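Structure in structure tokens, see below.
The other protein chains are all here in position, but one chain of the complex has been omitted.
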Amino acid sequence: MKHNATTEHIQEVVDAIKDMGYEARPIPGGQRTAVGLLGNDGRVDSARLEGLEGVLEVIPVTHPYKQVSREWREENTVVELANGTRIGTSDVVVMAGPCAVESAAQIMDIAHQVRDLGATVMRGGAFKPRTSPYSFQGLGMKGLELLARAREATGLAIVTEALDPEGAKAVAEYADIVQIGARNMQNYALLRRAGRLGKPVLLKRGMAATIDELLLAAEYVLAEGNEQVILCERGVRGFDTHTRNLLDLTAIPVVKALSHLPIIADPSHGTGVRSKVTPMARAAVAAGADGIIVEVHPDPTKALSDGAQSLYPEQFAELMEQIRPIARAIGREVTAPLGVLTHG
Amino acid sequence: MKHNATTEHIQEVVDAIKDMGYEARPIPGGQRTAVGLLGNDGRVDSARLEGLEGVLEVIPVTHPYKQVSREWREENTVVELANGTRIGTSDVVVMAGPCAVESAAQIMDIAHQVRDLGATVMRGGAFKPRTSPYSFQGLGMKGLELLARAREATGLAIVTEALDPEGAKAVAEYADIVQIGARNMQNYALLRRAGRLGKPVLLKRGMAATIDELLLAAEYVLAEGNEQVILCERGVRGFDTHTRNLLDLTAIPVVKALSHLPIIADPSHGTGVRSKVTPMARAAVAAGADGIIVEVHPDPTKALSDGAQSLYPEQFAELMEQIRPIARAIGREVTAPLGVLTHG
Amino acid sequence: MKHNATTEHIQEVVDAIKDMGYEARPIPGGQRTAVGLLGNDGRVDSARLEGLEGVLEVIPVTHPYKQVSREWREENTVVELANGTRIGTSDVVVMAGPCAVESAAQIMDIAHQVRDLGATVMRGGAFKPRTSPYSFQGLGMKGLELLARAREATGLAIVTEALDPEGAKAVAEYADIVQIGARNMQNYALLRRAGRLGKPVLLKRGMAATIDELLLAAEYVLAEGNEQVILCERGVRGFDTHTRNLLDLTAIPVVKALSHLPIIADPSHGTGVRSKVTPMARAAVAAGADGIIVEVHPDPTKALSDGAQSLYPEQFAELMEQIRPIARAIGREVTAPLGVLTHG
Partner (left out) sequence: MKHNATTEHIQEVVDAIKDMGYEARPIPGGQRTAVGLLGNDGRVDSARLEGLEGVLEVIPVTHPYKQVSREWREENTVVELANGTRIGTSDVVVMAGPCAVESAAQIMDIAHQVRDLGATVMRGGAFKPRTSPYSFQGLGMKGLELLARAREATGLAIVTEALDPEGAKAVAEYADIVQIGARNMQNYALLRRAGRLGKPVLLKRGMAATIDELLLAAEYVLAEGNEQVILCERGVRGFDTHTRNLLDLTAIPVVKALSHLPIIADPSHGTGVRSKVTPMARAAVAAGADGIIVEVHPDPTKALSDGAQSLYPEQFAELMEQIRPIARAIGREVTAPLGVLTHG
């Protein structure tokens, strides 16, 4: 309460809290009185209290999220994929592939390459969210089919993005993980649908999203009954023009402390510059990420999107070599490569 | 090009540009050579060039957007509503109403109040995007019906938010303006649908969106054939905790110079604090906004959402009194109030 | 306290607070216990408490500043200059002039022009803080002398920047107001010296400074016995490249509520773009600024620094015409021009 709040103001706040179904406890202090709200179940709309006269500030003491929190569930959630990849264990999972699916040849070529280099999940966009309506928007359903064929040929699990509720259904039929991109982190219709698809969800942090907002977005998915959510730090909006985004790696230990969900990092979008991807992939693993997702293209100079941040296959090979001892240095292992192919 | 780029590197860039269908022009300089790309129609994917060896930087000289630009259309776009309100003229339009539609009584009460005080458009959320899945999510279809009834009773035009493509169809049936919120500024499925609804669209700037990104989001709507788009500055993510967002009023003259579309400001979300709404509404009008959209609630302390930033009706009355002479000071007028009611 | 804090943890916090000389009051809640610290005089170092086991968060309830606060002094501080200009009244003060003093002819020319157009204070840098060591650094002492001569000729008061403690002494001898720039907002040696110079201080907000940090920087000046401090909003670091900085005009009503000190706005640095200066000057006045400081140059295309954001004298004339009715619209007046010159 403000230091000049009257007894009436305080009583008004107490009444409002009771009216909302909670218990109120005034705490008189030297310069001002505080009023505690007890029994907060995460549904309190603090705005109503802030609007009362004499109120200086409403300070939340419990977190607004619930099922995503470590207090709700102590042990790590482990997301399990059909090809045996498990995310959220002591293993560090590597997801790799092109920004966009461009052709059967491209996707099959890169699938074999990243698989041979040790990735167990392949990324590749069929539906591409592009800032400009005139940029390449992806191959759509055709892209999903090509991804499924690449999975069949290599054993890789597939992660690909869904842009809207209908698209999400199609993606869930073809992919192992449904990705929700940074631009859609607060697209609640999409989050809810993702919660009912029965497939793991990769949820990327929005450009200006706080960590609490990221966790609350995940809460939308869990609230629909889907606990198989992987969070992803991919850089927030920064002011320096040397990089495309500002990769906030501290978010990794912060999320690990607040939530039981696994979190991975995307150093490709997080930096936007090919030469910075490998150092930041190393840093992400060292910071405790449960995995990384990186863009690799058979020929980045010909990529239809995001070529400047895509690694050449030989750079990806080097990245893999560098992150393995770093994972080991903190008592983890990069997930073992998929077994010898019997077909493909 | 980098200062140590070879003739081969330069030729490679020239070839890539030609391969993409444009003309290339090398420009040798003292320390380095630049290569110009001529004929850029806004569809060039610069990433492909950035990835070539010897390339230092790709610098866009033409804007990536097209139909939204002043170069495409010199004169201001004027958005016309059924009740005669015109946005984008010398008139300053006032949109007011509660954050959310809560009940028939609330919405009818506030509709009459804001109408009598001079607003010509009423805001009010039927579908509410909420950070937490456990917060009040709006009355949905019931809310749309109440808004339509309030319009009938008062003559106010209605603006309300659509959260997803399906919802947008329903909103377009009931409302005069379909709002796309900040969280959905890059929800392309929604933008495209909004471009085909035949109703004006109010597009809010995303939390971390650059002005170019805002214009490109609008371009998605125009590209579908809908030129009736109103842009809205509502604050970007800032670091100061005294306000909820950082209202970027300079965006108003910047957008006016780049685009023919009208732009309004939302000082309610832009500040998040009731006592700052009126000063910033004044500032928005002084900066050249084509209108403002403000939250007014019959009893903000009982509001189900955003109560702390909602004005009391008497504060809104004061706001109206203050912005009128400011509009006049820069040669504009606040839109005349709606005529005497014949019903209601 | 954390929800699993033990009685011992709580006792440890209570003991630490007592050890620091304050009173402690444990407040048991439903899920966790809070401990209140009573008698906080603004000197509590919360870090010591944050470090104790079982502590979840230390939430400051009183502001860390003191003499700058409205609670310390209810009525507005009015800064009075030798030429009769008073800052912090209902008058809106206009400070204008070139970025840098370049020559006797330039400064005398522009001084007469801005005076005739209604400014009562002239800005002009003698010591220039430049991002690059190779940029023009100002005329130094020679510049101060030219400013003093311009004052003598026109009656304008002078505001100019000091870059270090020694320089501040020289500036104070020649100028009416000692400016501390954004880069030096937390240069405490300079702030303390400024507090002992016996001249008003214009303190600009740092690029990434919160409003509390700005007020605390001012507190350094007041703590030395100098209450004649004018605050200045000049834009914070933003991410959009259409403007040089992000002018945070909401800081004006926020500061007015928290502090008794006057606050002005700098739309020249705040935008960095000539064509945006006048709209944002209007907006600043409408938001309640006690004045504006703008760059005007006799020939901006030849300016040695910041030419792109300097107004032409005829643009400044227009600005003055536009802000006068806006000031009046909110019950204020732009300070009356200085009387007829008897010399010059």
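Residue numbering begins at 1 within each chain, and the chains themselves are lettered A, B and C in the order written.
Just so it is clear, a residue touches a chain if its C-beta (ideal position, glycine included) is under 8 Å from a C-beta of that chain, and two chains touch if they have at least 3 such contacts.
Values in this document were obtained by computation on a predicted structure and should not be read as measured data.
Checked against the full complex, the one of A:A175, A:A208 or A:L338 touching the unshown chain is A:A208. One of C:A303, C:M320 or C:L338 touches the chain omitted from the figure, and that residue is C:A303. Of A:M1, A:A16, A:V79 or A:A283, it is A:A283 that touches the chain left out of the display.
Mapped onto subunit B, the footprint of the missing chain covers residues 3, 23, 25, 27, 29-32, 34, 36, 38-40, 56-57, 59, 61-62, 71, 237-239, 241. Hidden from this view is one chain, which touches subunit C at 16, 42-43, 45-48, 50-52, 64-66, 129-136, 163-167, 183-184, 186-190, 206-209, 213, 216, 219-220, 223, 236-237, 274, 300-310. Although one chain is not displayed, its contacts with subunit A can still be listed: residues 208, 210-212, 236, 238-243, 246-254, 257-258, 270-271, 275-276, 279-280, 282-288, 322, 325-326, 328-330.
In this section, only the chains that are shown with their structure count from here on.
Each chain gets one centre point, the mean of its Cα atoms, and the points for subunit A and subunit C are 40 Å apart.
Mean C-alpha positions place subunit A and subunit B at a centre distance of 27 Å.
Looking at subunit A, one finds that residues 237 touch two or more other chains.
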